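Shown here: the complex without one of its protein chains, the others still in place.
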Amino acid sequence: MDHISQVLWQFLVKWLTDFSLFPPEASKIAPQMDALFFFMVLISLIGMTVVVLLIVGFSILYGKKRHPVAVQIEGSTLLEATWTIIPLGLFLVIFVWGSLIYFRVYTPPANAMNIYVVGKQWMWKAEHPGGQHEINSLHIPIGRPIQLTLISQDVFHSFSIPAFRVKREAIPGRYTNVWFEATQTGTYHLFCTQYCGTNHSAMIGDIVVLSPDDYRKWLSESTSGMSLAQNGERLFASLSCNACHTGRAGSRGPNLAGIFGSEIHLANGSTAQVNEAYLRDAILNPSEHVAQGYVPIMPTYQGQVSEDGVISLVEYIKSLNSNDRVEQTLNTTTLLPESEGKATTDGQKPGGANPAKQAPASQGMVKQ
Amino acid sequence: MSTDTIVRLPDQSTARLPKVNFITKENGLLSWLLTGDHKRIATLYLISITFFFAIGGALAGLIRLELLTPQSDLMAADTYNKVFSMHGIIMVFLFLVPSIPATLGNFLMPLMIGAKDLALPKINLLSWYLYVIAGCMILYSMMTGGVDTGWTFTVPLSTHYVNTNVITTGLAIFVAGFSSVFTGLNFIVTIHKMRAPGMTWFRLPLFVWSNYAASILMVLGTPVLAITLVLVVLERAFGIGVFDPAKGGDPILFQHLFWFYSHPAVYIMILPGMGVISEVISTFSRKRVFGYTAVAFSSVAIAVFAFFVWEHHMFIMGVSNYSTLVFSLLTMLVAVPSAIKIFNWSFTLYKGSITFETPMLYSFGFMGLFTTGGLTGVFLASTGTDIHLTETYFIVAHFHFVMVGGMLMAFLSGIHFWWPKWTGRMYPEKISQLAALITFIGFNLTFFPQFILGMLGMPRRYAAYPPEFQVLNVFSTAGATILGIGYLLPILYLTWSLKYGEIAGDNPWQATGLEWQIQSPPLTENFPEIPIVDYEAYDYEWLERKEKEVTRVG
Amino acid sequence: MEQQVDTTSFAMWLFLVTEIMFFGGLFCSYLIFRNWYYPAFVAASHQLSIKEGTANTAVLIVSSFTMAMGVWCAETRRKGALVLCLCLTFVLGLVFLGIKYDEYHEKYEKHHVPSWHYSTKSFTDPASDPEVHNAYPDDKPLPLDMARHTEVYFGLYFAMTGMHALHMIIGISILGFMIFRARAGAYTNGHVTFVNNFGLYWHFVDIVWIFLYPLLYLISRHA
Partner (left out) sequence: MSAHNDPHAMQPHGGTGHDHGPNEQDVHDSLNHVVSPVIYITVAAILLVMTAVTAAVSFVDLGTFNAVVALFIACFKASIVVLFFMHVKYSSKLTKLTLFSGLFLFCVLIALTLSDYTTRAWGRW
């Protein structure tokens, strides 16, 4: 008996100390989503109450003892119409409300800071523009819109942050996006919610929301020495991309300066918005994305560049905001990659080590 | 007999089971295995489905036991994955889809419409054999290493990243799909072609209507699942590249094709259950179903709309934002016919003369749980909240409320309701009422905490979870234990009643359906002569007149 | 008064509706990839022999005709003619499969079977494939990324024609069984249901091919 009561006692203590009924609301979207959630809870409670009242009430009123002979009733068009139209109306309200939130969650604002997340069996790898990498955790500043660009290297994964009420699948072969703006510092759960194989339940991590100062500190402490764009620049040169994309008139490949965020005309007559997904696709399947006036001579880099490499290339192309920048790449290709001093970008963003300086450049591009 | 029951049994001292009935007509195993009689095939189905339900239920027990603690200590993660995959596959394809249509539907369809058998008895038997073959293949794959893809077979996980028995299981489901197609096809033909004279469409019992609607879904939806699984098997075995992103294929296409069937499939599961509820509620409140035509057409409306909503399983998978608008809206629309049904059943009680036998208790359970399940479905149909709630325990709780709370309650309700017709003997009333109560309590304790877990963000299919979720999981496991008892009881006392149950007589419930106007258990040919139907469905006054005539003549 | 549709023929129609949906999934996939990878689909379809494809279409149409005649013979109780029609259908079915085998074999030899040492050489370097290159001299070499997508085309080609061929094989097996029964006079005594229903199945398989032929073989043949 003693033994059992001890177990029970432990359980009770645990229950009281480590028990939650509602997740924290730690992002801007969370209260909005919870408002709809509680609206639906309210509707459900009312609906349930009505149904239960009807069943219980009729059961008491018309039990066989009290009401021995049933009265046959065919139906009532008015009642039928009532319980068709009222639920329909409520559902339509919920539909509109829900869709507004959905579009908000999946339409990142232009000034969002972009972080890449690569999912693979069974870990999450986050790549910050400044070159910081982290596994199964994500450090973000409070009060700034963060856009995640997700991709998977193998199977479907799903990046879920319950405290932020956001979730997006990372699927192989294509970028997906989600954004959020944290409103409370702290550490929150990160889950993979799409079943992805044996260690699915180990594909979890922490979302660490930091104050701006702490975030700056974290950025400088965890730098890998090279920003994504710098990494991409090396790759750009080593893959000889700059042999064609010279940025000069008459070159074999289109000029990449300022291309990000613009709308370009393709050889097949369509137009395309240049975003991360487009750039990724154009690197891996170039023949489907030939710019107008160019011939499809670009080889595919599928199988030659890893997803991390593609991300670096995309970040590099994003950072190209002027022709000077392209020319510089050409001149420095033979140099060692650690030529950080050449970065001409403006250091809008306060503090941080050199690599982090690339990030503001890319944001400037997004605004265009 | 007290006044609070409608049960009217023959005098037990003199009553005997009819000497000649479909069970005693022929003897020997072969006479069962080669039978064309829909009632015998239904019995075969009932036995095999109960068998697979027991296996699926045992696996569910293992899942709940594993989740008692946050660590994956009872099983390793890969074992856990195999267990929940098998639980899903067995429960969905071998229990929920065939459960009511293949057992109660098979048994009752010809009886209710006044026919001697289904239109295609041999196809009916073939469909059972296909079911058994599929079941054996699944058991085989389970015993030779199992499969760990989940019942959804998500590509590219199932095609490239697991090394378990995906092909065997996929083909097994393909075969089970054919079994389901043949059952549905048989029902549609039977309902169109075999109705007794005078049995017009609007005199059909609502059970027939809802099975008709479910059959349409089976016939039109299942082949898409079949081709999807064929493509998965081809992808896995030969690498044809259609679903392989590395070759330019599209894994999202798999999701489209898979859910094109698998969403309507949930209506295949629930519609026949709704039919049972209509019959039971009407009988135990001695009243015609309120708004018969509305209930009948809402079944058909569900069947039609069921095909327009599948993308709501993919809202967070990177599908076009604009198409989610279409699918979310259509999903809202499909919720309306279900709401209509619930209110119509509630109002059937109005001014009725209600008694509370076991089938009625299960039906009340169905209405409560299905309403909860249905309303939480709206949380998931609304795209905004779907983002947070999908792929968590919220969705697990939602579909268990609909499938287990709804369908399984309806199945048990139906089994109890037609048990006297099927076997000629009554089940023990008191203990079965207790079992209904236990099931209801156990069910709520098991699955209600999972809504909260889902809102907290606990992902589904996790062998291990963060410790703050433990309390609710302990509740859930405790509930599952009670639920297990709730399911074990009927199996025991129904088996007991086969020998010791009271003799039921032709019509213990004083019900109006054609099936109640013949002996129980019925003759092999059902009706000694083809009945001529001259009364509306659920016409209790007709029944009284008829009984008066009988007593007068007698 | 309208003739009552016979029960089993209604069941057969329902079964054919399931078949529509079965192939529907394949056609849906085809449509999506054709729009994504149109150049790959054009180049890959040039690899198919239009002669063999057209011949097969003709063979199937004639076999459908002989099957229809078979149903007529059964209805008008002409036993000898029925057996003849069934045998002709049987043979034409085998001819179709024979031609199909030849096509498959060619794909195998050219390494155009997905995953089985799949080679994109014919597309990246058309001159290496003189036979097709001479027929379509204007075909430009595909860039490697697009050439790789031809594997999806051939994946679909094998899935679609393979499923169709499977239906043919099942049909031919049933035909063989029917020829035996017909010789014993089983269908010329008024019991035409089986022949009639089999006819529906056979025509359905023919219709599937009627769509497969333009979709797979006739993508932009003009060079």
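Just so it is clear, A, B and C label the chains in written order, and each chain counts residues from 1 on its own.
Here, a residue touches a chain if its C-beta (ideal position, glycine included) is under 8 Å from a C-beta of that chain, and two chains touch if they have at least 3 such contacts.
Fair warning: this is a prediction, and the values are worked out from it, not measured in the lab.
Chemist: Return the single residue from B:194, B:231, B:375 or B:514 that touches the missing chain.
Modeler: The single option touching the absent chain is B:194.
Chemist: Pick out which of C:47, C:64 or C:120 touches the chain that's been left out of the picture.
Modeler: Once the missing chain is taken into account, the touching residue is C:64.
Chemist: Contacts of chain C with the missing chain: which residues?
Modeler: Spelled out for chain C, the touching residues are 2-10, 13-14, 16-17, 20-21, 24-25, 27-28, 31-32, 35-36, 50, 54, 57-58, 61-62, 64-65, 67-69, 72, 75-76, 190-193, 196, 199-200, 203-204, 206-207, 210-211, 213-215, 218-222.
Chemist: Spell out the interface residues on chain B facing the chain that's missing from view.
Modeler: 115-117, 119-120, 191-198, 200-201, 212, 216, 220, 224, 252-253, 256, 260, 297, 300, 303-304, 307-308, 310-311, 319-323, 326-327, 530
One rule holds for everything that comes next: only the chains that are shown with their structure count from here on.
Chemist: Of the chains shown, whose Cα mean is nearest the mean of all protein Cα atoms?
Modeler: B
Chemist: Can you compute the centre-to-centre distance for chain A and chain B, using the mean CA position of each chain? Integer Å is fine.
Modeler: 38
Chemist: Could you tell me the distance, in whole angstrom, between the mean C-alpha positions of chain A and chain C?
Modeler: 45
Chemist: Which residues belonging to chain C are in contact with no fewer than two other chains?
Modeler: Within chain C, residues 148 contact more than one other chain.
Chemist: Counting only residues that touch at least 2 other chains, which ones in chain B make the list?
Modeler: As it turns out, chain B has residues touching two or more other chains at 248, 250.
Chemist: Hey, which residues of chain C end up touching chain A in the complex?
Modeler: Contact set of chain C toward chain A: 39, 142-146, 148.
Chemist: Give every residue of chain B touching chain C within the complex, in rising order.
Modeler: 119-120, 123, 181, 185-186, 188-189, 192-194, 219-224, 226-228, 230-231, 234, 238-242, 247-250, 253, 256-257, 260
Chemist: Under the definition above, what is the set of chain A residues touching chain B in their complex?
Modeler: Per the stated touch rule, the residues are 11, 14-15, 18-23, 33, 36-37, 40, 43-44, 47-48, 51-52, 54-55, 58-59, 62-65, 67-76, 79-80, 83-84, 87-88, 91-92, 94-95, 97-107, 121, 154-156, 158, 160, 162-163, 165-169, 171-174, 176, 189, 191-202, 204, 285.
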